[in-house]
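Showing chain A:
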Amino acid sequence: MLQHEGNRIVHHPILGEWKPRAGVTIFYNGRPILAQEGDTIAAALLAAGISVLRYTKKRREPRGIFCAIGQCSDCIMTVNGEPNVRTCITPVENGMKVCSEESQWKAGDDQF
Partner candidate 1 sequence: MKETWDVVVVGAGMVGLAVAYELSRRNLRVALLDKGGLGQGASAANCGLVLASDAEPGLSRDLTLEGFRLLSTLSARLGYDFEFEQKTFLQALISETELAEAEEMLNGPLSKPLHFRLLTPEESRRYEPYLDTKDALAVFHSLQAVVNPLQLLFAYYRAARRQGVTWFPKTEVRGFSDYGNAQVAVQTERGEFKARKVIVAAGAWSAKLLSPLPVELPMAFIQGEAMVTEALPSLLSCCTGLFTSDRIDLEKALGADLLAGKQSGLEETSCLELDVRQMQGGNLLIGQKTDYNSAYRDTVSWNGMGLMAGQVLRWFPTLRAVRVLRTWVSPVAFTPDHQPLLGPLPHFENIFLATGFKSTIVLTPIVAELAADWACDANMPYDLGEFRPARFGEE
Partner candidate 2 sequence: MGDRTAKVDVAIVGAGPAGLWAGISASGAGAVVSVIDENLRPGGQLVKQIHKFFGSAQHHAGQRGMAIASGLYHQAEAAGCRFSLNRRVYGVYGRGPFRLAMATEGGTEYLDARSLILATGASENALAFPGWTLPGVMTAGAIQTLVNLQRVVPGHRVLMIGAGNVGLIVSYQLLLAGISVAAVVDSKPDVGGYWVHAAKLAKAGVPLLTGHTILGVRGEERVRSALVKDLRSPRQPVEIAVDTVCLAVGMTPSVRLVSLLGGHLVFEGGKGGFVPAGGETVSGIPGLFAAGDASGVAEASIAMEEGKMAGICASRYLGLISEKEEQEKSRGIRETLAELRQPVRPVREEFSPSLSLFSSPVRRVIMECPQEIPCNPCEKNCPRGAIKIGRPITNRPQVDHALCSGCGNCVAVCPGMACYLLEYDRGGEKAKLSFAYEGWPLVHRGDWVMAVAGDGRKLGRVQVEKVKSLKAYSATSVVTVAAGPELAPYIRGMARGENG
């Protein structure tokens, strides 16, 4: 009876049944995650149960999706080596490597 499968809304009285699109695989900190074409990175991660997208540098506080329209930069991650990508408006691509920013830190990064 549930409307959800995992974190995906599959039954919806207005939007209808969820039609799965082509599957793509992205790598989150090296871990493969199944996503669907048309997902944004942040949505694909949330669908996989990942709500913490990064930790702040100084105080190591978790951040997740806040505005989902590319305005607030809470969701920035390193995508295919490029830092500070707004994952809430960037669509997934097959083979994309998504890393949380803290995994890229070097020692002493939090000193300034």
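Keep in mind that, in the parts below, a residue touches a chain if its C-beta (ideal position, glycine included) is under 8 Å from a C-beta of that chain, and two chains touch if they have at least 3 such contacts; residues count from 1.
Regarding selection, all candidates are chains of the complex that A comes from, given by their letters.
Owing to the predicted nature of the structure, the values given are computational and were not obtained by experimental measurement.
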Q. Only one of 1 or 2 touches chain A in this complex; which?
A. 2
Q. Where on chain A does candidate 2 make contact in their complex?
A. 1-4, 7-15, 18, 39-40, 43, 46-47, 51-53, 61-71, 74, 88
